[in-house]
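Of the protein chains in this complex, one is absent; all others appear in place.
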Amino acid sequence: MPEHTHRAATSGAPLLEVEGLTAGYGGVQAVRDLSFTVGPGEVVALLGPNGAGKTTSLLATVGLLPLMSGTVRALGQPVDTRKPHLLARRGVMMVPDDRGIFYGLSVADHFRLARRRADASRRALVLERFPALERLMSRKVGLLSGGEQQMLTIAKALLAEPKVLMIDEMSLGLAPKIVQEMLPSIRDLAKQEGIGLVLVEQHIELALSVADRGLILNHGRVVLDGPASELLQRRDQVEAAYFGADDLGDVDEEVLPTASTS
Amino acid sequence: MSDAPRSEGGLVARDLTVRYGGVVANEGVTIEVRPGQVVGLIGPNGAGKTTFVDAVTGFTACEGSIHLDGRRIDDLAPHRRKAAGLTRTWQSGELFGNLTVRENLLVSARSISFGSLFADVFKPHKATEAGVEKALEVVGLRGVADVLARDLTLGQQKLVGVARALAGRCSLVLLDEPAAGLDSNESLEFGERVREIAADGPGVLLIDHDMSLVMSVSDVVYVLEFGKIIFSGTPEDARTDPAVVAAYLGVPMEAADA
Partner (left out) sequence: MTTYLEFAVLGLGLASVYVGLSTGLLLVYRSTGIINFAQGAMGMWGVYVFTTLHDDGVLVLPIGSLTLGDEMAMAPAILIGLVNAVVLGVLAHYLVFRPVRHAPDLAQVVVSIGLMVLLQALAVIRFGPNNIPVESIFPREELTVLGADVAVRELSMCLVMLVLAALVWAYLRFTYAGAATRAASENERGAVLMGFAPDRLALVAMVMGAVVSTVGVMFGASLTGLSPANYTLMVVPALAALLVARLESVGIAVLASVLLGVFQSELSLIATKPWWPVWAKSGLDQVVPFVVIMVILFVLGGRMPSRGSLQSVRLPDVAVPRFRLVPTLVLLGVTAAALVVANDTYRFGLTSSLIITLLALSYVVITGYLGQISLAQSAFAGAAGFTLAKLTAQWDMPFPLAIVLSAAVAALLGMAVALPAFRIRGVQLAIVTIAAALAIERFVFGNYSLTPPTGNPIAAPQLFGIDFAIREGRDLARLEFSFMVLAVVTLVILAFVRIARGDTGRAFLAVRANERAAASAGIDVRRTKLIGFGLSAFIAGVAGCLLGYSHGQLSAESFSVVVGLQVLAMAYLGGITSFGGAIVAGMLGPLGLVYTALHQWFDMGDYYALITGIGLIVTAILNPSGIAGQTRMQIAWVREHLGHGEEPPTSGPPDTGEPAPSSGRTGQEVAGRV
């Protein structure tokens, strides 16, 4: 892990403060008592298997899902669930797992929509990171490949010069090679510009290798929380948390459980 | 039981390819499930597992061939595949919330026609039947048979989904993420039930991300990544296969971090 990250993380007030967040659907809690903060330039990875409550956490954080309890403060102000779009305008962007793109619109349309007032230098900066998008400008997004769509998703979010960027399952359906190229690039930009970055991922290694801090969720609760470098070293514990052992006491027994053939 | 004779029985899905627009969700996937066998299908999120289930059960158009008990079924509508003995559960349960548990199963056990209207009015059928009661027994839901499905806990709803798939004619059942949302104990218990179901005759294709469950109950495991089968074999072999481990946990990023 690069050293400078901790420096960046400690400077300035937190951009996003989530405290005791509990949320879910139809009265059923999908995530319980989640707390974390993200400071400028800090990268937080929210990890866990399918169904652990990661996406629910993000939706509740940006106000798209009402909180059952807890508080969320973004840029020092509480989040208004009645006007979730205002949060995005203030620079707290979330990239949802369906990528939040519009198949009927062209790449150029997306670029235009991402920024009310066009800014050529910002555009150039973003295109520098995703040069492949340049030649796709006039193409409808529905015709792009999965990787290109994901690039557009991130590019679109970066164009708006976000202060906080939350990305849900960026690696979903992408070849690891692409993810390995994109993640560090995004991380570097976050460091440069002081963006607070939240990565929601299934893939532990990829996410932890660029994150400062990691939270591992399972069955709606945080089961492991710590600096990314430490989590990476305690890989066995991470795997146990991941593969469903609720009680981390028996971590050492089995990493991948042995068959109990009857 | 995994050494059943190589007959025409069970499910044979050969070379299934599914495309959504420009995205290939399944590419040449071939999977066999023989009667009495539990076959696990695992893979990371977005690997195309549910797409495969949808293709086999007729909810997504696909290329390739699907045979059930020697009969080609890939040109049948979903309800006809069910009638042929191919049943499934849904990731999100998809129960009929306004019906009781038993009624949910009855829907699956009986088909209706115009005659049903007259039968309902003049000579109603009994409000249960043998297959339904047996399925309730197998999943252990007799106690809540008259509760509305929407009032159950998630774990119970999942079991109702399984029972519904078993209630009518069933020679092969596809379980799509049946253990999601169950805690470890429930999951273990569920594994037992899956073995019981298979012991009773039907083949089981188990799709789940709970590795411990899949590994412990499956005779054969297939691993799907990016729409392709990257591994097939015994659970023991899967556990040590580097490609499988990498698919799940991701590859360490030495290069990227340098």
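Which chain is which? They are A and B, in the order written, and residues in each are numbered from 1.
Basically, a residue touches a chain if its C-beta (ideal position, glycine included) is under 8 Å from a C-beta of that chain, and two chains touch if they have at least 3 such contacts.
Since the model is a prediction, treat every value here as computed from it, not as a measurement.
If you put the hidden chain back, the residue from B:68, B:95, B:175 or B:220 that touches it is B:95. Within the whole complex, the absent chain has one touching residue among A:18, A:62 or A:79, and that is A:62. Not every partner is drawn; the one left out touches chain A at residues 24-32, 50-56, 59, 62, 64, 66-69, 83-86, 88-89, 93-105, 109, 112-114, 116, 142, 156, 160, 219-220.
By the touch definition given at the top, chain B reaches the unshown chain through residues 20-21, 57-61, 77-79, 82-83, 87-88, 90-92, 94-99, 103, 106-108, 110-114, 116-117, 119-121, 124-125, 153-155, 164-165, 168, 177, 180-183, 186.
By our rule, only the chains that are shown with their structure count from here on.
Centre-to-centre separation of chain A and chain B, using mean CA positions: 31 Å. Contact residues of chain A toward chain B in the complex are 1, 28, 49-51, 103, 142-146, 169, 171-173, 175-176, 180-181, 183-184, 202-207, 209-210, 219, 239, 242-246, 256-262.
Of all residues in chain B, those touching chain A in their complex are 21-23, 44-46, 154, 177, 180-181, 183-184, 187, 191, 195, 209-212, 215-216, 226, 235-236, 239, 249-253, 255-257.
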